[in-house]
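All protein chains but one are shown in place.
To keep things simple, chains are lettered A, B and C as they appear, and every chain counts its residues starting from 1.
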Amino acid sequence: VSELTVVPFRPQPSQYAWTFGGAAPVLRIRPGSVLELWSEDCFAGRVRSKDDLVSVVCEFPFLNPQTGPFYVEGAEPGDTLAAHFVSIEPSRDWAASTTVPLFGALTSTHLTATLQDPLPERVWMWQLDRAARTCRFTALDSAFTVDLPMDPMHGTVGVAPANLEVLSALTPAAHGGNMDTPEMRAGTTCYLGVNVEGALFSLGDGHARQGEGETCGVGVECAMDTVVVVDLVKGRPTPWPRLESDTHIMSTGSARPLEDAFRIAQMDLTEWIATDHGLSKLDAYQLVTQAVESPLANVCDTNYTSVAKIRKEWLPDRRGPLADVHRQLRDVGRRYLAGR
Amino acid sequence: VSELTVVPFRPQPSQYAWTFGGAAPVLRIRPGSVLELWSEDCFAGRVRSKDDLVSVVCEFPFLNPQTGPFYVEGAEPGDTLAAHFVSIEPSRDWAASTTVPLFGALTSTHLTATLQDPLPERVWMWQLDRAARTCRFTALDSAFTVDLPMDPMHGTVGVAPANLEVLSALTPAAHGGNMDTPEMRAGTTCYLGVNVEGALFSLGDGHARQGEGETCGVGVECAMDTVVVVDLVKGRPTPWPRLESDTHIMSTGSARPLEDAFRIAQMDLTEWIATDHGLSKLDAYQLVTQAVESPLANVCDTNYTSVAKIRKEWLPDRRGPLADVHRQLRDVGRRYLAGR
Amino acid sequence: VSELTVVPFRPQPSQYAWTFGGAAPVLRIRPGSVLELWSEDCFAGRVRSKDDLVSVVCEFPFLNPQTGPFYVEGAEPGDTLAAHFVSIEPSRDWAASTTVPLFGALTSTHLTATLQDPLPERVWMWQLDRAARTCRFTALDSAFTVDLPMDPMHGTVGVAPANLEVLSALTPAAHGGNMDTPEMRAGTTCYLGVNVEGALFSLGDGHARQGEGETCGVGVECAMDTVVVVDLVKGRPTPWPRLESDTHIMSTGSARPLEDAFRIAQMDLTEWIATDHGLSKLDAYQLVTQAVESPLANVCDTNYTSVAKIRKEWLPDRRGPLADVHRQLRDVGRRYLAGR
Partner (left out) sequence: VSELTVVPFRPQPSQYAWTFGGAAPVLRIRPGSVLELWSEDCFAGRVRSKDDLVSVVCEFPFLNPQTGPFYVEGAEPGDTLAAHFVSIEPSRDWAASTTVPLFGALTSTHLTATLQDPLPERVWMWQLDRAARTCRFTALDSAFTVDLPMDPMHGTVGVAPANLEVLSALTPAAHGGNMDTPEMRAGTTCYLGVNVEGALFSLGDGHARQGEGETCGVGVECAMDTVVVVDLVKGRPTPWPRLESDTHIMSTGSARPLEDAFRIAQMDLTEWIATDHGLSKLDAYQLVTQAVESPLANVCDTNYTSVAKIRKEWLPDRRGPLADVHRQLRDVGRRYLAGR
């Protein structure tokens, strides 16, 4: 059995990346490496009490700091980067969520522009109990508290975009980025199409948990300790970010209006099934129609993100280059955890 | 213990309703009645083999026949009709799904108009095993079959709309109608705002199962035997259709673009929690953001439908006129089932 | 030369129609008749000073009263009704415009729902100088006034919808209705597909003028004296409302999101040119792309309306049943005006 290559990395604030593309790599890694990463929260750690209003303490565009980018040796356009999340754990016992002026789904925004005043700016501090696996919500305007299950995830995972572009870490698109899907949890493999040499993989925006759609625009934001295996599938393009868990395969689409995000995700899942599982496109369309789960990811970011997921047990066996990738990376993760 | 009032009704084809509003009531019922209903499938029963193309055998606008409407005695604008589904069971051992020219999410349509040719028209016949609780998919272009869990539901449930309007049974909106959400299953109570005297409740469009979003526009369509308790909550308005199960409360929004459907559902759930559970609106907004599930219902109909659902155990206790309605109707259903 | 049939009609308030479809005809007319009509403003005449707030003086859904419907003898589904506007003249020397809570393009609405407060409710009274052909704007919060050119139009023109539906007079769709396009001015012929026997034509919602898009949701609303020739083109279907002036042909699309309204209008114009002017569809697509004007009509109503217009002089000669309709009706209008 080969040795695991384990690469720990904790960025200094001066090393944060604020974009996908356009940032120099912080490290070069070999495919198959296990990265032990720390990432700061989306506020760059500046929201620490209910008096820390985003509009006061944060400095646009220095939001959503990314850990990375990592240059993956041998990665070239036309390949697929596979990132398997072994563990994602809050690194503090608190997290923060806020309203942000003219940001979120239930307010007008800079793009959905209206003459109305913004909503009031508020901060909710959440208490995280890592042993009990709970996140405690404390209401601001009444005495209510409730413990919700902890379900840690990364809102932002991506590679450098195509077309010579550099995109804000706040944007989700075909390169991944700020998709904000709760499906990006430990145990999941994320497949991303490589657009530039070295892929330039990075991640950030940890959430202790998040509802589907991220309605107010902000999850339960926290710094994270994350273990992720990063590998390459050579010569396999991936048009939109895909995910795989032990039970499901999932496609994502990020666009506006939201129906276009839905269309992309459903279309990509249909074509994935047709290509790798051997159904005709129309048969795959019919099966997806009756079997798909379609949890929303975000309806607040510069693009909205929709997820299409289907149980693997309902599909013909998979053939081709992705057939064993998830299982193999999961096994790497298990060896890592066993050896820790 | 009072006797249950049980009302069986099986429409003749000449009695089908094709609209919400504008159809004469087929029966008058008292609040609290248990209705034993049969409903035909959305094709009016005309698609019975893979050669029965919708464009050939169906006659627009005679699609999606409704069983009803039922005039609920005492119902007035400003009240809420509560319909609790005791059981929803396929009444045949087969069901049909199809592509329909210029209808569905992964094709251009009459509204999302393009110069491209329509997709080919195909019919998939599904086999239903009511004992095993499965729906068997049979691919048309390869030898693949798979059994998916049966999860029967009504795509269409509604009352007469407001504003003097009469709407096609194919349209979902504030009156309910063709929402096509898999959440409309047995065990669920649906709350609908009453817009006209007698409410004029009807239902149809049974699906043996359906994925979230109803991607190709058509579920596993089948005739249904349905038992539903219909009751009234006097003096309680309901702006958009709401659902309640033993574990969750849910709001729906139906609009285009899809983000508007999302906004309506999330907004309604936020306001529902604020009004009945005593949180401030901003606290409810924050709790919804982190706790909501947002399964899509349809992204194919004349309006798209989004659902926002939250676990009741995570909310402060409910007060007010809806507090005990679901539990009471569920108990009526249990008495009915026990006596059958 | 045949005598003109001139039909004057001024509705009593009890005769207003509030819907397309579902209202009994006020008169039966023969094709070719010249109608002399009076229509009340969209507020049913209740906003008469800056203190008359819509939310106080108006009674929903009794907004946008229609004059009609007129039963056109011989009209059947599959025909086209042609309505040529001979003159549209304000019948008072004042008009009103307002903000309406949660209505308009620069505010959240019941469909684009947000947690923000509505905009303040204000009323602007406009002075109309019918001799000078001007509308005087008077600012509420400063001393500014300005005279804009009078350009009278009907916001709402339509027939009974298809599919057994009855639609609010506030809605624009394939049947016409509340399209709110400034192109509906004197000199223009409007073509509408007939969906029910008798067509059931009606009009209302006069504006002394209106910008493109009707941004705040309300034009310069006034009662109107209107002369319109109503004729039939037998056996010619019209899928979406079309307009023709001496210089242009125009298609309309009404849908959400706005790009769908755009697509419908551009597609309909492309197909109109292909069918009646003899270009291939792709040639028509190219010519439309370079030659079309695309003024928005409304971006505030339940559907948004987009117009696609092209100069007739840039097209091959028109053949077929619409070839001479506009010219003939314009000549009827000239005879009417000459004889008055």
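To be clear about the criterion, a residue touches a chain if its C-beta (ideal position, glycine included) is under 8 Å from a C-beta of that chain, and two chains touch if they have at least 3 such contacts.
Quick caveat: nothing in here was measured; it's all calculated off a predicted structure.
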Per the definition of touch given earlier, which of A:G104, A:G217, A:P257 or A:P295 contacts the omitted chain? A:P257
From A:T67, A:T80 or A:T114, the answer for touching the chain not displayed is A:T114
Identify the residue among C:A132, C:L282, C:A323 or C:L337 that touches the chain left out of the display. C:L282
Contacts of subunit A with the missing chain: which residues? 18-19, 21-22, 60-61, 110-115, 162-168, 253, 255-257, 260, 263-264, 267-268, 270, 281-282, 285
Under the stated touch rule, tell me which residues of subunit C contact the chain that is not displayed. 97, 99, 105-106, 119-120, 122, 124, 135, 137, 139-142, 144, 146, 148, 209-220, 256-259, 262-263, 266-267, 270, 278-280, 282-283, 285-296, 299, 304, 306, 308, 314-316
For subunit B, which residues lie in contact with the unshown chain of the complex? 106-108, 112-119, 257
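One rule holds in what follows: only the chains that are shown with their structure count from here on.
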Most remote chain relative to subunit A, going by C-alpha centroids? C
Do subunit A and subunit C face each other with the same patch, meaning over half of the contact numbers show up on both, or with different patches? same
The angle in degrees, nearest 5, through which subunit B must rotate for its Cα atoms to match subunit C is 180
What is the distance in Å between the mean C-alpha positions of subunit B and subunit C? 35
Based only on mean CA positions, could you tell me how far subunit A sits from subunit C in angstrom? 48
Junction residues of subunit B - those touching two or more other chains: 256-257, 263, 267, 270, 282, 285
